[in-house]
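One protein chain is absent from this view; the other protein chains keep their places.
Then we have chain A:
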Amino acid sequence: MKKHFLLLGFLIASFTAGFTTSLSAQTPSKEAVLKVEGEVLKTLSISISDFAKMPHVEANMKDRDGKIQQYSGVPVIEILKQAGVTLGKDLKGENLTKYMLVRASDGYEVLFSLAELDPVFTNRVIILADKKDGKPLENGIGPFRLVVPDENRPARSVHEVSHFIIRFAKE
């Protein structure tokens, strides 16, 4: 008797388990967002549509085969300004030991010092791109990718960017 109840319970459990998985596969999945957090005045969570409304610029980079590719997107510095990161005249003293960790949705991570991003220090404009040749980026690369011009290896031009995390370097 007890065995039967167990079996029944198990069947119900596996049925509902199967049911919830198929449900979750049907419900529209979450939309990708860019999160900006850490040492910021305001954490941001920017959706694809909000991102599209921000002022865009163009940037070029070489792909792995050395061909020049043109992207359109928002300068990283503008996104960080919106979050209230210490930039421009505030980027001095201990703030010069701050960095931005870029994280992709597959877990890939790379790092930039804030001074590498700020026009007070450099003329190179790094953008977070959402379009290439006027079209959204392809699966596995978009919706957001970093475009870092003038680098010999594209390893920091991260695909599928999901987070900008600002932190102090702790020795």
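Keep in mind that, in the parts below, a contact is a pair of C-beta atoms (placed from the backbone, for glycine too) under 8 Å apart; a residue touches a chain by one contact, two chains touch by 3 or more; residues count from 1.
The rule is short, and it goes like this: contacts and distances are computed from a predicted model.
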Query raised in the report: When you check the chain that is not on display against UniProt, which of "Transport permease protein", "Cytochrome-c peroxidase", "Quinol oxidase subunit 1" or "Spermidine/putrescine import ATP-binding protein PotA" does it turn out to be?
Result: "Cytochrome-c peroxidase"
Query raised in the report: Of the residues A:45, A:60, A:105 or A:122, which one touches the chain left out of the display?
Result: A:105
Query raised in the report: On chain A, what residues meet the omitted chain?
Result: 6, 10, 21, 24-25, 29-30, 32, 105-108, 139-141, 159-160
